[in-house]
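Everything on this sheet refers to the single structure shown next.
Note that one protein chain is taken out, while the other chains of the complex remain in position.
As written, the chains take the letters A and B, and residue 1 is the first residue of each chain.
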Amino acid sequence: MGSAILKIRNLYAGYKDGGWVLKGINLDIYKNKITAIMGPSGCGKSTFIRCINRMHEVVDGARIRGEIYLDDRSIFGMHPIIVRRKIGMVFQRPNPFPTMSIYDNVIAGYILNGIKLKREEKDHIVEDALKKVFLWDEVKDKLHVKGTFLSGGQQQRLCIARSLAMGPEVLLLDEPTSALDPKATRVIEDLLEELKKDFTIIIVTHNASQAARISDYTAFFYLGELVEYEETERIFTVPKHPKTQEYLSGKFG
Amino acid sequence: MLRERIKVLKDEMVSYAIFVQGMIEKSVKGLLTKQKELLKEVIEKDEPFANEEEIKIEEMCITTIAKFEPKAKLLREVLMVLKINNDLERIGDHAVNIADSGLYLIERPKVKPYIDLPRMSDEAIGMLKDSIDAFINEDAKLAKDVCERDDIVDNLRNQISRELITYMLQDPTTIERALHIVKISQNIERTADLATNIAEDVIFMVEGKIIKHHKEEEI
Partner (left out) sequence: MNSIKQKILKDRLFEIAIIFFTALSVLPLILILFQVVKNGIGAINLEFFTHLPLPPGEKGGGILNAIVGSFELVFIASIFAIPLGVLIGVFLAEYKNKLTDFLTVLVDVLQSTPSIVIGIIAYLWVVVPLRRFSALSGSVALAIMMLPLIIKHTKETLKMVPSTLKEASYALGANYTSTLLKVLLPSALGGILTGILLSISRVFGETAPLLFTAFGNPFFNINPLKSVESLPLLIFKYALSPYDDWHRIAWGASLVLILIVLSLNILVKLIIEKWEARF
């Protein structure tokens, strides 16, 4: 099982208009595991991980209630900037900063936060982060080329490196492969398998096969509620809830 | 990820096969050399372990299919491991049956010297071993060879039965012991049948051809 690094308690979240998009979520995320959040479109899975690094609050009129603890400390008691440094995020479409070189993209977190680093420190962080995402050998000779000149899969790995460079504990991925071809998807999936040795990973996916392949735990969200949360091997062989069964047999979503 | 996992699965199944093969060997050896403790070991220790192992491998197969949705040859490999696993568990049951009868027989005088029985069990164990080798090396040729050897065991079983019938007609007090020997030979024969099944599964796994229930010349 391992220990819970994130504890989500009675979490409600919503937007300016309408009711709650998330309704009373209770969930423990285990350290150094990959947890997949799956469910049909509009089930609140993206909203859920955006709550975890307090990105949800950026949206105008966003509402949130409940508690999230990171290492037993409430994230709502921390400064959002600290939360986001400890909990990195990677998005659906690769989004390297178009004006920055590959090198600057990796240390973008430091540049944007105005943290001054010595040249050697920067070099070290860049090399380390790019090696972790298996991109170093591909780009080490063109670190000062703009990040947007890379292929989609490489760009997405660059974005992962950008998050890792900040030294997070948890990595959130919001459908990170939905804009990539199958080969680039495989590379990312293999990469996550490696990364879980050092990080705790939460991945949102609407692709049940992907959740099955790469995750240790799977949470099934439906209409803003957590329907079932189990070890991946169990949820994909003997789901307890009929809704999970229906979803996995392709009846909806 | 899937390939590594299937490799673990196959390794697990191969060691299970070797374990089950050991059970048959122990049962037969216990009978021939009158070692009661060997027979008891098969019944009391090996059988429960074999049952647990079968469930473990079955669960591994199911979760592998559920998690990785294997395709083509990888799918055949997982499915065949699942089937072979089933056959191995039944071979384990036959080993227990042999050991049960063995326990009865070693306490009593021999009806006749065991001549064909060791030959038969050697043949059946050889078939099992070869089918597992064929599985490990994905050797369809060896697997086909195993299928052809099934007749040898059948003939030996018939010979043992005929022989024992004459003993029983001559001396009715031997009937119960003779029936146990017939039962043992039947269990060995079933073991050889299951080894043939395994060999057929190996052929399907390697070549994708289902050869079950076909006549020999078509193989």
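Just so it is clear, a residue touches a chain if its C-beta (ideal position, glycine included) is under 8 Å from a C-beta of that chain, and two chains touch if they have at least 3 such contacts.
Model, not experiment: these values are computed from the prediction.
Of the chains displayed, those contacted by the omitted chain across the entire assembly are A.
Considering A:Gly77, A:Gly114 or A:Pro182, the position touching the chain not shown turns out to be A:Gly114 (whole complex).
Which of A:Lys33, A:Arg84 or A:Arg157 touches the hidden chain is settled by the complete complex: it is A:Arg84. Residue A:Arg93 is the one among A:Arg93, A:His206 or A:His241 that touches the chain missing from this view. For chain A, the list of residues touching the undisplayed chain reads 53, 55, 58, 80-82, 84-85, 88-89, 91-93, 95, 97-99, 108-109, 111-114, 146, 148-149, 159, 162-163, 166.
As a working rule, only the chains that are shown with their structure count from here on.
Distance between chain centres (mean CA atoms), chain A to chain B: 50 Å. Against chain A, in their complex, chain B makes its touches with residues 1-2, 62-63, 66-69.
Residue ranges of chain A in contact with chain B, taken from their complex: 189-190, 193, 209, 212-214, 232-233, 236-237.
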